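This is the structure I have questions about; it appears just below.
After this line comes chain A, so read on.
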Amino acid sequence: MDTFKIVICGEGGQGVQSIAKIIAIAAFEQGKKAVYVPYFSTEKRGGVTEAYAQIGDVVPSYPKFEKADLWVVLSQRAVDRIYGFLKDDTHVIVNSYLVKDLSKLGRWHPREIDAGKIAKEEFKKPRVFNMIIMGAMVKLIPGLDRNKFEAALDHVFASKYAKDPSLKELNRKAFEKGYALA
Partner candidate 1 sequence: MSHPSAAQLAFPKCVRVESKPHLFCPGCGHPEVLKAFGFAVDELGIQKRLAFGVDIGCSLLAFDFFNIDTIETHHGRTVPVMVGVKRGNPHAISVAYVGDGGAYAIGMGSLLNAAIRNENVFVIVVNNAVYAMTGGQEAPTTLPGTKTITTPYGADNHYVKGPDLIRHLNPTAWVARGITTRQLELRAYMKEALAFVKENRGFAFLEVLSPCTLNWGTIDKPNETFEILEHKMAKVYTLGRF
Partner candidate 2 sequence: MSEKRFLMGNEILALAARAAGATGMYGYPITPGSEILLWWAKEAGSEKGKKDGMVFVQAEDEIGASFMLLGAVLSGQKAFTATAGPGNVLMQDAFSMCEAMRLPVVAYINQRGGPSTSTVIYSQSEVNLTAFGGNGNGYRIVYAPSNLQELYDYGIKAFNTAWKYRFPTFLLGDGYQAKMMGEVDIYDPHERGVALVPTEKYLLEEKRDRPIDQVVPTPEVHIRNQDGVEYSCYRNCLNLEEETLQVNMEIKHAWDKVAHEIEEHETYGDPHAEILVVAFGIVGAAAKQAIDQAGGKARLFRPITLRPFPAKALRAASKGAKRIIVAESAIGQLSRLVKEELYGVTDAPMVEYHRPSIGISAEEITRLITELPEV
């Protein structure tokens, strides 16, 4: 497969980096080539943060790119920040909990996922927000096997799951919810 390019952007603290990193690690664990790089700066919270991941059979060493195949925004001001990465056939996911103004994105038919609301109301756990977004993203990334991906997640979170076994089931359900919504 051609290298699939992902950009994700949101507010610091929303888990932007974790989502991109975990997707890259999980892709590696199922035998894909992957590379991830954060847009890291001095802000930890309270700033806009971006992450880039590339997945494929042969992934180049240069970690950035100009146009994305999958474009994910988790907050309103993220839209302008990474707008330039859109091309004609980019898949767009928005966290509609915070992204209300879709006027610039109409032609990409964004998949609106109210991950914040679902996490709070359906799962009663705001922390599974990430998992819902990740589930939606994975559905759109070619070549990633959903079951293998979930196995990789178990591996990534092994130490957390050991401490709190209920988290595993919760994460899995949230992931599947996101997957179904995309």
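Inclusion criterion for the candidates: all candidates are chains of the complex that A comes from, given by their letters.
Observations
One rule holds for everything that comes next: contacts are C-beta pairs under 8 Å (C-beta built on N, C-alpha and C of every residue); 3 or more make two chains touch, one makes a residue touch a chain; residues count from 1.
Source: prediction; values computed, not measured.
One chain among 1 or 2 touches chain A in this complex, and its number is 2.
The residues of chain A lying in touch with candidate 2 in their complex are 21, 24-25, 28-29, 33-42, 59-67.
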